[in-house]
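All protein chains but one are shown at their positions in the complex.
What follows is chain A.
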Amino acid sequence: MLPRADRQTVFLALINVIVLVTGALLAGANFIDSYNLQIMAAQVPELGLLALGVTLAMISGNGGIDLSGIALANLSGIVSFLVVRALVVPGDDPLLFSWTFAGVAIAVGLVGGLLNGIVIAFAGLTPLIATLGTQLLFTGVAVWLTNGSALSLGYIPPLDSFGNLPVLGVPLCFTLFVVVAALIAYVLRYTPFGVKLMLLGSNAKAAHYGGIPARRMIVITYTICGILASIAGVVIASRNLSVKWDYGSSYVLIAILIAVLGGVKPEGGYGKVLCVLLAATALQILSSLFNFLGISNFFRDLAWGVLLLALLASARVNFSIWLPSRQ
C-alpha cells in the first residue's frame, strides 16, 4: 500500500496517460504528434503558474486563496509595456526590450503581491476578501491605463520565440514553468521557510507558540504569488504579443480548480507541487482533446467537474479493498 501522497501522484500521472491514450484513439495520430504535444505544453504555463500561486496561498492556511492572480498578470504586462515602450524601441534592440519587459513586469508583480500580503497579514482581512479587493483594484488600474482596449506589442522575435519556440523539442515557456515549479517544490520541501509554511497552514496557533513569525511568512508567501502571476503575465504577453485587462478572465476559477485537483488542501497545510503540475497537464490534455473532437466547451466544464469529484472521492475512498494485496 502506497502512502496517500504518492498514491495521489500515481493516480494523477495515470489520468494524464489515460487521457493521452484516449486522445490518440479518438482523435487519431495527430493528437500525439510532436506538434500537438508542443502546442499543449505551450498552453500549460499561463494557468499552471497561476495555479501554483493559488497553491501557495492555500498552503499558508487561514482560508488562503489568491483571486487577484490573473488581474495582476494582466496589469504587469500592461504597466511593463507602457514603461518599457518609453525606454527602449523594440525595433532597435528586441532582446534588450524583451528582458527589460520581463524585469519590469516581475517588479510590478512583486509590488502587487506585497500589497496582497500586507493587506492580509497586517490589516487582518480574510484572503478571499482581500484578494477580491485587489483584483478589482488591479483590473481598475489596468482599464484606466489602457482605456479598456488591447495594446499590441508588435512582432518582437525574442518574445515570440519565448512564447512559442520549442528548444530541444520543449517550448521555452514550458521549460520556464517546470523550472519555476521545481524551485517552489524545493522551497516547500527542503527549506526552513517551506517547513514553517506547512506548519503555519496546518495549525496557526501551534505555529505561533512555536515562534513562527506568521505575518512575515504571509507577506512573503503572497509576494511570491504576485511574482508567479507576473511571470504568467510575461508568458501571456509573449504568446499573444498583446496585453489587455480582461485576458483570461475565466482563469481565476480554473486555477483554483487545478490546485484542488492537485490535492492541495483548501484548509491549509498540505500541497504537492508535482501533483499540481500533473493536474494542470491533465486538464490541458483533456481540454485540447475536446477541441480536437469538436465537443462543446460546456461539456468540458462538466468533465472537469466530474474529474474533480472523482479525485476528491479517490482521496477518501480506500481502494485497497479492491486491489490485490501486495505485502
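Here are some notes:
Convention: a contact is a pair of C-beta atoms (placed from the backbone, for glycine too) under 8 Å apart; a residue touches a chain by one contact, two chains touch by 3 or more; residues count from 1.
What we mean here is this: contacts and distances are computed from a predicted model.
The complex includes a chain that is not drawn, and of the options "Autoinducer 2-binding protein LsrB", "Pentapeptide MXKDX repeat protein", "Rieske domain-containing protein" or "NADH-quinone oxidoreductase subunit A" the UniProt name matching it is "Autoinducer 2-binding protein LsrB". Touching the chain that is not shown, out of A:T126, A:T191 or A:S249: A:S249 (per the contact rule at the top). Residue-wise, the contact with the chain that is not shown comes from A:A150, picked out of A:A150, A:V170 or A:L308.
Residues of chain A in contact with the chain left out of this view: 14, 18, 21-22, 25-28, 30-31, 35-36, 39-40, 42-43, 46, 147, 150-152, 160, 163-164, 236, 239-242, 244, 246-251, 287-288, 291-294, 296-298, 300-301, 319, 322-323.
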